[in-house]
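Sharing a structure, written as structure tokens. Questions coming.
Every protein chain except one is present and positioned as in the full complex.
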Amino acid sequence: MAKTNPGRFFEDYQLGEVIDHAVPRTLSGGERALYHALYPARHALASSDEFARACGLPAAPLDDLVTFHTVFGKTVPDISLNAVANLGYAEGRFLQPVYPGDTLHSQSQVIGLKQNSNGKSGVVYVRTTGRNQRGEAVLEYVRWVMVRKKDLDAPAPDTFVPELKPVLAPFDLAVPEGLDFTGYDVALAGEPHRLGDYEVGETIDHVDGCTIEEAEHMMATRLWQNTAKVHFDATFREDGKRLIYGGHVISMARALSFNGLANAQMIVGLNGGAHANPCYAGDTVKAWSEVLDTAETSAPGVGAIRLRLVATRGGAPFQLRGDDGKYLPDVLLDLDYWALMPT
Amino acid sequence: MAKTNPGRFFEDYQLGEVIDHAVPRTLSGGERALYHALYPARHALASSDEFARACGLPAAPLDDLVTFHTVFGKTVPDISLNAVANLGYAEGRFLQPVYPGDTLHSQSQVIGLKQNSNGKSGVVYVRTTGRNQRGEAVLEYVRWVMVRKKDLDAPAPDTFVPELKPVLAPFDLAVPEGLDFTGYDVALAGEPHRLGDYEVGETIDHVDGCTIEEAEHMMATRLWQNTAKVHFDATFREDGKRLIYGGHVISMARALSFNGLANAQMIVGLNGGAHANPCYAGDTVKAWSEVLDTAETSAPGVGAIRLRLVATRGGAPFQLRGDDGKYLPDVLLDLDYWALMPT
Partner (left out) sequence: MAKTNPGRFFEDYQLGEVIDHAVPRTLSGGERALYHALYPARHALASSDEFARACGLPAAPLDDLVTFHTVFGKTVPDISLNAVANLGYAEGRFLQPVYPGDTLHSQSQVIGLKQNSNGKSGVVYVRTTGRNQRGEAVLEYVRWVMVRKKDLDAPAPDTFVPELKPVLAPFDLAVPEGLDFTGYDVALAGEPHRLGDYEVGETIDHVDGCTIEEAEHMMATRLWQNTAKVHFDATFREDGKRLIYGGHVISMARALSFNGLANAQMIVGLNGGAHANPCYAGDTVKAWSEVLDTAETSAPGVGAIRLRLVATRGGAPFQLRGDDGKYLPDVLLDLDYWALMPT
């Protein structure tokens, strides 16, 4: 029996099955520093203990995407080692901030299976939950991936496609306990714009750009203990290119969006997302956003803003799809999320 | 109204105006580790809690240049986003060590304005103060930059050029409270040379060199939340080059100067500095120093040494200017600073 992990194939998943993912991870100020070194991240709440305390939190939480990447990375050996494509995200809820010293682990449940008509692959839907050392859920999200079959003769499972919310409702969002934006300091945060200053349909070109290097995306992806070969091994693909982890593009775009959305402080909901085109080293990532919705929350001074975040490879802002309905070749990411913002 | 920060133009500054810079930042052991990964930093006081305690400090402070870069980085969106050139530094005083767990923010006052005769730009002088979470000043320095005008018809302000000390006097220097070098261990520090072993006029070739990579200078510059496009976006300049943040060269040269100046433990004064020529990835940075002065301080066993630190792109040591009085093309940095050294 081979000792190495071959990954799972489509026929290895059972509907309802629960998978405990290996290698829990304790996070520290080191991960925060690296996050700031890898991305131009400046949201004040994740940057300053003092700012966070003035907003009712015990200290600055780690960037919400540190939580996402850490929880996600653990699932790779069990879910996407043999994935052909990462098809989508839905119902992502950030349930609780994560602080330096917390230890995260991940668990996934198979909530849907659908073999493709070609019989060679199928779509696996999992709901993944990240928990801290107290067993409290910090994040849950649904992801579906296309996975190869190994044994083409294995019988197709009963098809079950879960019903997923296209968008989380504001009351689905978990606002961190104690969060209070009534004394929010817009000068320290970097921009004066509050929730009322944004209109649904408004678009924002985030102006800045970052050209990505191989060393950076590999360091980021290893940091989350994501093990997919294709990100690290230049001999793996025939063209000698290393595919950049989609989450690296998410973090880069989110950090770039500070310029224009400095007060969109915490990501609390992930409605959906598509990695429209692959990203490679040498690409210059730029970003633009569109305001999709705004809402109130029950926390004092805290509103919610729903945003489309688009990362491009230097493409013109506000262009998303061609006449054929397909993403334009310069579009890397189309993400739909909820963030918290002072009212 | 555009939501993104266009930066300020020359006509936007008022003499005497105070600008609070955004995004306070909590530093940790993570920033220290990254500083050691990015630069060959080995000064014992910033490397070892035990060494620092034996010198009367509560723990190893972060490298003084971590303080400088963090305080400086916060000023970029308000001071130098539209700068044509960073013209100089003066009266830089490190007032207190910064430790992991401290949160820094920055404030600048406009202390001088002078429109250029071409009417298209002007020089802005600011005195920047970095403070910790207790409101205590940890660093102050003067910097002047040339900034473009946006509205060429805006009236020129009254010219005011502040009088700045060409060199800080020894009594201007703040020695950290409790610092005591009477039990200083030169063996642990790495070199036997004490203040009395250095002569004014002496020059030291620091011998070592580091070839700089794009990933490194971008990680460093992002770590300090410095947002100037020109460092990150290879499509920004016509030649496709990313200009390396001048502070990256300062830190590289200072770290290289360990070899010959291992006991110049803490930077306490920045008398002046010029980024003589731009630095790009692929350049191999080398450094040499000249002893400009020595002095006593009131702290036990603690002297001060004034040094010229020159970084080159592999140029011959001890060459600074050509016959025309201009910096030689291989000179990257000419820095004049005070450091503390055991007597």
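Details
Should a chain be cited, it is by its letter among A and B, assigned in written order, with residues numbered from 1 in that chain.
The rule is short, and it goes like this: contacts are C-beta pairs under 8 Å (C-beta built on N, C-alpha and C of every residue); 3 or more make two chains touch, one makes a residue touch a chain.
Fair warning: this is a prediction, and the values are worked out from it, not measured in the lab.
In the complete complex, the hidden chain is touched by one of A:Ala85, A:Val200, A:Ala234 or A:Ala316, namely A:Ala234. When the omitted chain is restored, the residue from B:Thr4, B:Asn116, B:Asn259 or B:Thr343 that touches it is B:Asn259. If you put the hidden chain back, the residue from B:Cys210, B:Cys279 or B:Ala304 that touches it is B:Cys210.
Touching the chain that is not shown, out of B:Ala44, B:Leu113 or B:Leu195: B:Ala44 (per the contact rule at the top). Although one chain is not displayed, chain B still touches it through residues 28-34, 36-44, 47-51, 60, 100, 187-191, 193, 197-198, 204-211, 213-216, 259-262, 282, 284, 314.
Contact residues of chain A toward the unshown chain are 2-5, 20, 22-26, 28-31, 33-34, 77, 100-101, 103, 105, 133, 213-216, 218-220, 222-223, 225, 227, 229, 232-236, 242.
Basically, only the chains that are shown with their structure count from here on.
Mean C-alpha position of chain A lies 36 Å from that of chain B.
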